[in-house]
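Only a single protein chain was left out; the remaining protein chains are all shown in position.
Chain lettering (A and B) follows the sequence in which the chains are written, and residue indices restart at 1 in each chain.
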């Protein structure tokens, strides 16, 4: 009798040990700033901008636009340590002493922006002697691989886990599972849970999109024709940029004559801009949701023998150089790559038990004619991002592909 | 009916002209030709490979490699332009040679050889530059793709060379090889050498296309993305049979123009950016299906499995 009971107990225990799930049992879907998307705004699209994106969230939009004028707290010369409106969270529970094993699940390194950021992070890690081991896995742009990567990292004895999610909604369950084992720091794109200790990113896409659109509204006379160039549909961070620009354009006297997707392809961009110039005789302003193809757009005007109209780019080196050389009327909103330094700093603070902002909003400056010279670094490669905050890091500029 | 594609092309151009008469002016027409030039050159190169019964999937990443290598080596230095140009052509030639040798002598199906080459090239070049392009192109380099007359002239030269090559003995041995390898070998065709040369031509064409695309639009990390599929589609639109043995290089280049005209037209009539792909897909399938129905094989060639492996 005793024997069979103990056998049963063992069997149950084995079953319990054997049947496991790596999925968190309770799915908390409290969201991080993602209130339910509103039914598309009732106002009719006036300026040729089409329907509003499903991703547009009025409250987030208002919050981001307000943040642009707020003074960030923190050391003035280190924007990556600054925070806007920080609501501090207690981290005493994570305090530990001694060596740190830091882990990082990276969405991808498949574009120049992520390349610059990744180099920033590696250099930041090398600044801190207490980080004795840094394990990073690259998901190569695949959601499914990143989910496995996160699960694998949580089993590797990491003291803290940094995650840069490939997509927002789909990485949420994996991050929730990781939160139960290690302190998690999320940056760049968010996740739909508040379980990470901190979520770090610059102000965001609405501010980016509005910065560019407002510049055009200011510089282009009423009735002017605007061409909007977007990379791809369906990418949340890019959707917010366009939806904010759309709001601005809809309120303005400008006419958006076209909204086109370029796939981020320079040749295609040049063709599209040439076609519009040819068809409309004149384009008075160009808005873009990302700067990678800005120079191609500028060249389309040059090749047509026309002056370059006011244009929105980004903080990429080739665009800034062209801007300076040709004395363009331009603005460069940014999504600074210095945000890749912050997660490492945050992780060490958390492991020391120091409080960190729950939502760590970094400043997101824009480059204007006034501060162009400050950001233009002639010896850097063409697709380098100026707001890397990397000038004082070890290995600069060679590790970032620069000379000198 | 061998040149049916040109009827389609004329119709498309007429439709474009209806919406935008600019294309009827010399400047407008040249602009269209210039835009199509890189794809036309790629299609001409791909024709040789396809008609010999093979595939070249590596041309897209080879284009990217050419541009990224050019930017790093030239690094804004005008004096470096010409030596680098020579090196780029040599690089295209070398990649084609390796594709050809692995496919013929090691008997790896070209789909796999060139798929592997695609991975190797795109990996290797960014390994070399540390993830993102660096350096800059020179003004002299840019001229070949940016200046309309240069671009059109290069395309014409490449086109004429391709036609001459297909009219020469080589063209006939190529078609014989693709049509029936064994029969060709028995009648004294050096099948291996013929195929290797086809890959070398495709590699060279990709190098030229890369030089022109880099010239046209500047340094970019994804300049060649998807071009292998566009080139193959263009060739097939031109009525060249996948599996080899049938088709003309002129029609293949016509296919490239047609594809470009289709992009222009869809853009012009403002088809929703997204549904454009759907329409493209339907048109391509329909065109190839129509070709297959119109042109029943006069000489039935045994269809062994699928035609894409030797």
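To be clear about the criterion, contacts are C-beta pairs under 8 Å (C-beta built on N, C-alpha and C of every residue); 3 or more make two chains touch, one makes a residue touch a chain.
Keep in mind that, in the parts below, contacts and distances are computed from a predicted model.
> Would you kindly match the missing chain to its UniProt protein name, picking from "Circadian clock KaiB family protein", "NADH-quinone oxidoreductase subunit K", "Multicomponent Na+:H+ antiporter subunit B" or "Ribose transport system permease protein"?
"Ribose transport system permease protein"
> With respect to the chain omitted from the figure, which of A:109, A:160 or A:267 is a touching residue?
A:109
> Which of these, B:52, B:81 or B:113, touches the one chain of the complex that we don't see?
B:113
> If I consider the whole complex, including the chain that's not displayed, which of B:189, B:242 or B:256 touches that chain?
Answer from the full complex: B:242 touches the omitted chain.
> Which residue, A:89, A:148, A:278 or A:329, contacts the hidden chain when the whole complex is considered?
Touching the chain that is not displayed is residue A:148.
> Which parts of chain B are in contact with the chain that was left out?
55, 102, 106-109, 111-113, 115-120, 122-124, 126-127, 131, 229, 232-233, 236, 241-243, 272-282, 284-285, 288-289, 292-293, 302-310
> Touching the hidden chain in the full complex, which residues of chain A are there? Just list them.
For chain A, the residues touching the absent chain are 17-23, 27, 53-55, 108-110, 135-138, 140-145, 147-149, 151-156, 166-170, 172-173, 177, 233-236, 239.
To be clear about the criterion, only the chains that are shown with their structure count from here on.
> Report, in whole Å, the distance between the mean C-alpha point of chain A and the mean C-alpha point of chain B.
That gives a centre separation of 36 Å.
> For chain A, which residues are in contact with chain B within the complex?
Per the stated touch rule, the residues are 109, 111-112, 115-116, 118, 233, 260-261, 263-267, 269-272, 274-275, 278-279, 292-293, 295-296, 299, 303, 318, 381-384, 399, 401.
> Hey, which residues of chain B end up touching chain A in the complex?
Residues 20, 22, 28, 31, 35, 38, 71, 129-136, 146, 213, 216-223, 225, 264, 267-268, 273-274 of chain B touch chain A in their complex.
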